[in-house]
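Submitted below is the structure of interest, expressed as structure tokens.
Selected chains from the complex are presented in situ; the others are not included.
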């Protein structure tokens, strides 16, 4: 079941999907938390947090990659701590690629979810409180379902961005077949070789198909959610 | 009218120096592949300097260059770099794998597309090192990124140009690849067809002049044809 | 026991309300914009008062977070959860008395529906059901019946009376409809421009001729308390004993011996100097005129003592003159049996 692709390409496709999926799913809870903080709370450093979240959007991806290397590399403060306490290594692993993708996608996901929070009628949360619901329960049973479509939109944006991420990933974890070589890396490599336009076209087509599939799935899910909410 | 030069990114430092001495020169840097494709798409370049002859061939086939203007400008060396405390290395499979340790990786430009990676791959194959390291590579989109991986201690070894090795004080060259182990590393330059051919030709001559070459050599490059 | 004294600024509006009520149902009555919703939002904890306190049955709720106040709040704007079905909305705060509530409110056929597909009245019934099923210790109701039709209103009022009597849940009840207020509540709090202008037992406030301008001409009237004495199944009439007389009222109003409350709007009382004969009105009370107050306009408020009961009548000045009414005079008050029909008769909870 490799759809007629050569194994290396097929491997890159599968890896890209895995990295994008893990990046999206793992960053979602944090994105929701950060979006909630930004949408609902006033605190010292709020502007800074907001800026930090958006930074990967503003900086060239290579710079983000370098910063990741400095912070999360085996010698970096966070990377060293992760290795020493949790035994987790990110460098040259697909997990590192997922981290890079997640960080690059983070601003998009947070923004979408934040718009969702802004659209929730606080009166409904008040109503739940009068019915005795704890803050956690209100969040889980009222707020979260209501921001569902926004979370989904954020996840889609994030997934797409993670699928396409290249600059930060290759700088942080290089391109190692089977570990960190994703579709964009493969395409980039091919583009540097004269006369490889055919191979590029194949990979680009795969990307497009993946994107269309993801979007179609997300649209269907989103419509169902909207129907649940709108009635 | 000024001259616009499209040049491989690794030439930035010396070329900027030379440009300062010339009237009205603008230099634009990027990867060689990117530049070549742009010139084919009609970019306003008057002079191109690329890091690999393959893309020059492609430009020539596209009839984008002024016939006869293509010259070999510079050469370079590829070397292995490692942290300062690392002893010098024999280019043998055992020494390499020892230096990499149990799970270390050799940082290198993309071996299929980045020029330094292409030359490196040729050298590793011809020295019978490829089988020992081919699954221990960490390929990057530029030599600079490979260098950074070694400098940050992520990779114990990196295969880069000699010009790049000079700039990281924390690293040292632990092995040099003999010139014969790979195709000659050639930075070629050519004048692009267009209205500004004469000025471009003049600038090209200036690059080849002794003063020009001094700047390149100062940055660690070798004059073309000189091993 | 409800003890509220709160201040709160909202833009140009200032809420500065205090009242105490003994429990049971406390009606909050007042014109649009007088601060009723703001007041119960403070009681609910949804609006933080600038100063003051809220005490229910001796517990100071002022610092208690909303979710621990154990309130059932029927919001003026329903606030159903749009993503939950009617059944899930209802069960959100608990499933106390579930089947009875669903039955009373006629929600059985709607359980799988989402709020967006409900009619206005259905929406407010679900909101009501949700609050009731949460088994609250304090019920806050903001015009809960405004969107309901008459028969449904009557049913819900019956349920609230049973709730009040059975579970002793204090209820703050905002309404514009004096017949609801008189039937249900023990205490009446009248608000105007953010302040409480009158508060006291319903019967007292409504039958106070001085309060007519505040309560409104059409809504003033007495609230009588009596006891069921007999039921005539053939004619479907109940006899209710008051202190001075026995009234005959349509329908079965309660078990023998049960206490009932009757609202008698002042404008529905006819006075006669002679005992009437051959008349369809079954109820004639012999009373003595306690006060006669001429208001503005064509009316005269006549306050009557009938045994220990107090009645209020509103008649035209011309009639008062023609009949030569004066304080201390004995008159016959004619009450039409059918006028005091189901909707104006409440049970129990003597003020």
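A, B and C label the chains in the order they appear, each numbered from 1.
Rule of thumb we're sticking to: a residue touches a chain if its C-beta (ideal position, glycine included) is under 8 Å from a C-beta of that chain, and two chains touch if they have at least 3 such contacts.
Because the structure is a prediction, the values reported are computed rather than measured.
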Subunit counts for every protein chain kind in the full complex: A x2, B x1, C x2
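The rule we apply is simple: only the chains that are shown with their structure count from here on.
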Topology of the chain contact graph, where touching chains are joined (line, ring, star, complete, other): line
Chain A and chain C: spacing of chain centres that average the CA atoms, whole Å: 58
CA centroid of chain A to CA centroid of chain B, Å: 34
Length of the line joining the C-alpha centres of chain B and chain C, rounded to whole Å: 91
Set of chain B residues in contact with two or more other chains: none
Sites on chain B touched by chain A in the complex: 31-34, 36-37, 54-55, 57-58, 105, 107, 110, 112-114, 137-141, 145-146, 148-149, 152-154
Complex contacts: residues of chain C adjacent to chain A: 44-46, 65-73, 75, 77, 79, 81-83, 92-94, 113-117, 130-131, 134
Residues of chain A defined as touching chain C within the complex: 121, 123-124, 126-135, 141-142, 145-146, 148, 228-231
